[in-house]
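Pasting a structure below so you can have a look.
Some chains have been omitted; the remaining ones sit where they do in the full complex.
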Amino acid sequence: MNNRFWILMLAIISLPHVLRAQDTAAHVVKYQATMNAVKYVYGAAKPVARIAPGDILDTNTIDCFGGAITKPSDTLAMAKGDNPLTGPFYVEGAEPGDTIAIDFLELTVNGPQGVGALAPGFGAINPTNYTPMLNSPLPERIWLYPIHQKEDTATFEAHDSKFSVDIPMHPFIGCIGVAPAGGEARSSIVPAEFGGNMDAPEASVGNTLYLPVNVPGGLLFIGDGHAAMGDGEVAGSAIEVPLHVRLRVTVIKGQKIDWPRFENQNEIMAAGIYRPVDDALRIAFTELVGWIHSDYGLSDLDAYELLSKVAKIHLTEMVDPNYVVIAKIDKKYLPPRKH
Amino acid sequence: MNNRFWILMLAIISLPHVLRAQDTAAHVVKYQATMNAVKYVYGAAKPVARIAPGDILDTNTIDCFGGAITKPSDTLAMAKGDNPLTGPFYVEGAEPGDTIAIDFLELTVNGPQGVGALAPGFGAINPTNYTPMLNSPLPERIWLYPIHQKEDTATFEAHDSKFSVDIPMHPFIGCIGVAPAGGEARSSIVPAEFGGNMDAPEASVGNTLYLPVNVPGGLLFIGDGHAAMGDGEVAGSAIEVPLHVRLRVTVIKGQKIDWPRFENQNEIMAAGIYRPVDDALRIAFTELVGWIHSDYGLSDLDAYELLSKVAKIHLTEMVDPNYVVIAKIDKKYLPPRKH
Amino acid sequence: MNNRFWILMLAIISLPHVLRAQDTAAHVVKYQATMNAVKYVYGAAKPVARIAPGDILDTNTIDCFGGAITKPSDTLAMAKGDNPLTGPFYVEGAEPGDTIAIDFLELTVNGPQGVGALAPGFGAINPTNYTPMLNSPLPERIWLYPIHQKEDTATFEAHDSKFSVDIPMHPFIGCIGVAPAGGEARSSIVPAEFGGNMDAPEASVGNTLYLPVNVPGGLLFIGDGHAAMGDGEVAGSAIEVPLHVRLRVTVIKGQKIDWPRFENQNEIMAAGIYRPVDDALRIAFTELVGWIHSDYGLSDLDAYELLSKVAKIHLTEMVDPNYVVIAKIDKKYLPPRKH
């Protein structure tokens, strides 16, 4: 996908329910993340910067291994922690009960190679900490993916045979979330109501992410950049990369949501994040039925029936401690938005 | 989607590993299904017709309600049974341990309207027979969908507000399966190793379905035509229609598969069919890893890693007694096929 | 447990709602099972004998390996099929919509040793056909358990260290079921609505099992005797033995049940049989709430609340294609039975 096209599109769209500053006029908050200042939990922490609604945040993320894996001979034990997070960013005016809207303006891979890894105890079809088995674990493995910025690709190179293939890049942010409700603090490998390690390719240029605000300022964290990822992230990693990130944060006052949501010009999308996948799906679809009912005016039963005919399901990952299902409907199937 | 385009494409493709008769020269077996001859289980039964490998089967399916629902005032109690099946068809030369390949040549909606229904005890976000709850059931509801053949659409009309919208048609066969292994006979509402009620939009023109042969002749059954369906079929029904069906059946001697598979020009696709969705996904991906390994030569671990970067997941339904996940990879990411 | 004590108790009890012939006067139907006549599916089949309500059936079961495993050097490949079933027995007067009640009068281990086996692809904490993983399978293993009839024990002997220990016997029938509804035929390794491979230690002397009747005569099958088993049957086998079996079958006319139930002097017990365990539990408890409501007169919500305070849960197995949860309540916590 051509990012410039989407940036142009974004300049043209004006989603009706949110006031946004003009891109050209927007204040830009710059913050340079380093391993010295990263966090490993979503929760209360001293903000690294403050953003006013409509500001553009220009920052970067370090890869999920803390940049520790650079050669074929490196091992996962060299990573100091999983998913180091840039932030938190304090969003001025965001109060519990509000929603913050994040527009992904630009995501660029920030280095010459990505990393894929088979980590014993992590993956959808090998035993894990939460689906343990007595069998011998799969061996640890590292794959390096050369990044080709011009071609917009990363290259998979097989270990056990002579084969390589280019994969188109679709840069997105694997970890994006806020401080959880109720005084909780959650690990950077966990996705849940507060967002977090959703590994959702929807967290990319052209889309808006909505997150519930649970504490004053919201406290936004980002990390775990991906150059590309398959549905389910089944072996436990994407093409893991550092990212340069430009995004805009807006506050929707007085609108409470229970789970993360995405939106773009064409679709509304509700995330359900739990285990098993069955329950993640149930959360996503009850949220989407509720969204259609409240914003588009269909009755719950009409919305349910319509989704049975036209919904899309994206199972983003089944490898983190919670699983993520995103239920979607194309807006062309909906009545005009009520407000 | 324009069916003629795909028919043309099919004439051009020649998947290398299966011998197929020329379409033009093919023998056509015609069979007219009626409610007098339908079956409600996949299992041993007197064949209604015999097909030679390469023959074209020209037949029809009755809708999942046995055609009983025609007016808004009709009730689900009027349906005599769920998913009446056309068949079985005996495929000459198919023996246990073989695989049958089914090319979907033409699927046409065979009537003026489709039916959607909310059946208490059926659905992804209401209690069911297998996820029962103490709450009052949702009310039974029927939606009728006028079919517009020229426009290739069916129309959703809301019950509780003035709203209607056209949905593009994508006709496919919800139920397609063979007699199960081990002398089992399974209800027409169940999908499993033998195929069955997979509710897979992949069972449509342009694709090939592979099913394991468990008994002499395979004994192919089809039914439950859909004009269109959302991922997950969440409220329990698609746009339910009778279909006119043309498909071609081929036998792949000596190739044993454990679960249904799909293929088209661009993709190989492995189905996993069980509960919870987690396990359906595990089945689909272990099958797909095995398929890539045996036919394309990547090691299991390389295949696993590659899928983590480029796989697609289609959760076709989460409402039948077993759930269906189809794991896919684009062939452009694979080495040349070995055989 | 001393079987004679229970036989005595049974002679004393007379559950009020079922007419039973006096044990002393009862007609005894004898049937000797052999491998030549066993079945491997629950479904329509020519009855091997007919039983009138109140008759005592005196028969035997062959072990789950068909008696093929007798020495340490034997392998699972030597078993011709899993869970050979004795039967079916046609119960006179049993019609669809009725319930049959089975009193277990006497179960005796019918041989000098039992067998335990680790079968790759079977078990709760190793990959299986329905929870597959890429890891190397566990190795196949056979343990033999000498039976000591006088001491009422079987001996576990460790393979990898010098250790042995005696396990008290609790003989029960792992497989007991009837022909399924809707013309289905199900494998002898599957438990479901029709009973089947429930691996429930509740299927033992002192208890009554209720099964729904789906076809005329019910068609009762039994097999898969166990000398003892742990909750969950986690490694995939119990102490597998042939049994001598004496049981009495009664018909409860016009009483329809949806899932198997057990009862003894002290408890009523509802079985839920599906996947995941969560759903098996939901089935068991909604059944038990319904039973309490209809037979003991508590409202659904009072029954639900009371169960939250005093219920017992028995997870009998989590290794077969469906899992089994039995929800129980002691009758001392219930109002007098209404009928």
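By written order: A, B and C. Residues from 1 in each chain.
The working rule: contacts are C-beta pairs under 8 Å (C-beta built on N, C-alpha and C of every residue); 3 or more make two chains touch, one makes a residue touch a chain.
Owing to the predicted nature of the structure, the values given are computational and were not obtained by experimental measurement.
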Worksheet item: Since every chain here shares one sequence and 3 of them are in place, how many copies does the full complex have in this file?
Response: 4
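The definition used in the following text is that only the chains that are shown with their structure count from here on.
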Worksheet, complete the sentence: Note: chain C sits from chain A at a C-alpha centroid distance in Å of 49
Fill in: Averaged-CA centre spacing for the pair chain C and chain B, given as whole angstrom
36
Fill in: Mean-CA-position distance for chain B and chain A (Å)
33
Worksheet item: Tell me, which residues of chain C touch at least two other chains?
Response: 132-134, 276
Worksheet item: Across the complex, what residues on chain C touch chain B?
Response: 40-41, 43, 130-134, 182-187, 274-276, 279, 282-283, 286, 289, 300-301, 304
Worksheet item: Quick one: in the complex, what on chain A touches chain C?
Response: 125-127, 132-138, 276
Practice prompt. Would you mind writing out the residues of chain B in touch with chain A in their complex?
Written response: 116, 118, 123-125, 138-139, 141, 143, 156, 158-161, 163, 165, 167, 228-239, 275-278, 281-282, 285-286, 289, 297-299, 301-302, 304-313, 315, 318, 323, 327, 332-335
